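Only one protein chain is missing from this complex, and each of the others stays in its spot.
Up next, chain A:
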Amino acid sequence: MTKCLDPVILNLWHPIGAIAEAVPGGVQDTVLLEERLSFALNADGEPVVWRSRPDVQGPDRVPAADRLPARSTYGYVWTSLGSPPAELFPIPEYEEPDRRKLNAATFGVNVSAPRAIENFLDMGHFPYVHTDILGVEPHTEVKEYDVEISVDRDEILATRCRFFQPMASTASDGGADVDYVYRVPHPYCSVLYKSSPVDEARRDVIAVFLQPVDQEHVRAHMLLCVLDEDNEDKVIKRFQQTIFGQDKPILENQVPKRLPLDPRAETPIRADKSAIAYRRWLSQKGITYGVIPVAA
């Protein structure tokens, strides 16, 4: 495979690891867009990222030419192989002091980043893939919802999404419709807002940040930013890991692995409105990495 030549993707910020899992001074190696990278936190706790080379063993003496842009945001180290924008997309809820924030999991999946985003946006699979957790038969209907591509914010927004969830709240044991809002503010990142079981007025935030290892492999970093004071981290993490573990075998059995942008490659239904918008948005941006672009 040739390395990434897609300028849009090269110029984006990409996540490469959770801050919480970095040990000060310890170097971690990873792969981003088929390039081998290393990163570490320096003495000030700032992330330093560089193109891996055998003679550089720590963050202090990285030659300027090998240094890459680096930032620490939402609990992750982000970098870029091109010229990234000044800011990363906003998640205002991250600043709310009463929320629990944690990296629920980092999972390797043999699939393209856009396929994984579509899976994250998709409610129709809840009863089949997350049976008895996020959905259950016969409650399979995906009710009408709204999708817009916000031009000024350059992101996709799906609102008024509802899906039947068994044991929707801790208060009652019956199932009920749960509300969701989805944002796609970055070609390989998505943020989900979901009714909080503890506070009716607010929503839990779950974000997935995909690190494109190559066109057909990702590391999925999952951020939780939730209103939950009772459960231990372990319990919250285990729940998200279960969900993710259920999606993984499905994602790895999608063919082709790269997301086809030709509207006639697959058969969309109304429930896939957000995915249709996402594919169009990627096409408009001229993205070629991780996708099969529409034949000219």
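Basically, contacts are C-beta pairs under 8 Å (C-beta built on N, C-alpha and C of every residue); 3 or more make two chains touch, one makes a residue touch a chain; residues count from 1.
What we mean here is this: contacts and distances are computed from a predicted model.
Asker: What name does the UniProt record list for the absent chain among "Dihydroorotase", "Phenylacetate-CoA oxygenase subunit PaaI", "2Fe-2S iron-sulfur cluster binding domain-containing protein" or "Amino acid/amide ABC transporter membrane protein 2 (HAAT family)"?
Answerer: "2Fe-2S iron-sulfur cluster binding domain-containing protein"
Asker: Determine which one of A:I133, A:M167, A:I236 or A:I250 touches the chain that has been left out.
Answerer: Spelled out, the listed residue whose C-beta touches the missing chain is A:I250.
Asker: One chain is left out of this view; which of A:R99, A:H125 or A:K237 touches it in the full complex?
Answerer: Once the missing chain is taken into account, the touching residue is A:H125.
Asker: Would you mind spotting which of A:D132, A:D154, A:D233 or A:D262 touches the chain that isn't drawn?
Answerer: A:D262
Asker: Footprint of the hidden chain on chain A, which residues?
Answerer: 118, 122, 124-125, 127-129, 137-142, 249-250, 253-256, 260, 262-271
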